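With one protein chain removed, the remaining protein chains of the complex are shown where they sit.
Entry: chain A
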Amino acid sequence: MSGAGLGRRFPWLSYLVVVTGAVLTVVPFLDMVMTSFKGPGEAGTLPYRFLPEAFDLSNYRAAVDQLDLPVLFRNSVVATAVITGSVLLTSSLAGYALAKLRFPGRDLVFRLVLATMMFPPFLFFIPRFLILVHWPLAGGNDLWGRGGAGLTVSIAALAMPFLVNGFGIFLMRQFMVAIPDEVLEAARIDGAGEFAVWWRIVVPQTKPVVVTLGLLTFVDAWNEYIWALLVSTANPDVMTLPVGIQLLQDHVDPARTMPIVMAGLVLSVLPVLILFLLLQKHYIRGVMLSGLK
C-alpha cells in the first residue's frame, strides 16, 4: 500500500523529488556520452558546454587505435567468462553436496563457506599477489619461487582469486535444499549416479539462481579494477578494459584526450549496460539476496 502518504497527498512533490534524483543520476552518463563526441580543444574548456558542436565519431576510432581496444576487450571477455563459468560450476557442485548429500564433515564445510564470507576482499590483495608471483616452477621461477614472474605471466591470473565464491555456494545450497528428496531418490533407485542426479535433475531446477548468480558475477568481473591493475603491472599483456582506459587517462594530456577516454568508457560500459537492461529483474533480485552492493 501507500508509503508515507506523501505520494498520495502531493503527487507533484513526489514527482519533483524522484525526477530530480533520476536526472542527477543520469546526467553524469549523458556528460560522458556528450564528451565522447566533442572535438579536440572542445572538452574541458571555459565556458562549459553540455552539447558538442558536432557529433564527431572520430574519438571512437581514436579510442580503438590508441587504447588497443580489441586486446583489452579480449582480455576482459576471457577473464569475465572464466570467472562466471567457474563460479557457476563450483557453486552448483558444492551447493549440491552441502544440500543433498550425506557425509561426515558436512556441517563443518558449510560453516567454513559461511566464514569465508566474513573476510573482506582488501585483506587478500597483497598475499594473493605475492603467492602468484612466487609460485614455484611457474613463469621462470625456481622451486623456491625466485627469479620469475610466477603465474602472473598467464591471463588466468586475472581470474584466479575469483574462481570460487562463498556467497554463490551459499545461494545455491539454500535454493537446492528446497528440492524434494523423493525426486532425487527416485532417480537414484532408477540407477542414476550422483553426477547424473546433479546434472539431469538438480541443475535444470536451479535455472533462476544460475541466471541471477551468473549475472551478478559477470557484472562484478567485468567491472573489476584493483586486482586487474595489480596483475597488469606485472604483465601488461593481460590488461583489461578498466585498467587500459585508466592508464590512458593517467599518462596523456587530459584536456586533449578526455573525449577519447570518454569514448573508450562508453564502449567498455555498453556490454554490461545492455545485459543489465535485458535481465534487470534477475540482477535486482540478486542484489536483494546479497544486500551487499
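As a convention for this text, a residue touches a chain if its C-beta (ideal position, glycine included) is under 8 Å from a C-beta of that chain, and two chains touch if they have at least 3 such contacts; residues count from 1.
Operating definition for what follows: contacts and distances are computed from a predicted model.
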Field: Undepicted complex member, UniProt protein name, chosen from "Phosphoribosylformylglycinamidine synthase subunit PurQ", "ABC transmembrane type-1 domain-containing protein", "Sarcosine oxidase subunit delta" or "ATP/GTP-binding protein"
entry: "ABC transmembrane type-1 domain-containing protein"
Message: For a quick check of understanding: of A:Ala62, A:Val77 or A:Leu93, which residue touches the chain that isn't displayed?
response: A:Leu93
Task: Sort through A:Leu67, A:Ile83, A:Leu213 or A:Ile245 and give me the one touching the missing partner chain.
output: A:Ile245
Footprint left on chain A by the chain that the document does not show: 1-11, 13-15, 17-18, 21-22, 24-29, 31-32, 35, 43-50, 89-90, 93-94, 96-104, 106-107, 109-114, 116, 118-128, 130-131, 134, 144-146, 160-161, 163-164, 169-170, 174, 177, 181-182, 184-185, 188, 193-195, 198, 219, 222-223, 225-226, 230, 233, 241-243, 245-246, 249, 258, 261-262, 265, 268-269, 272-273, 276-277, 280, 283-284, 287-288, 291-293
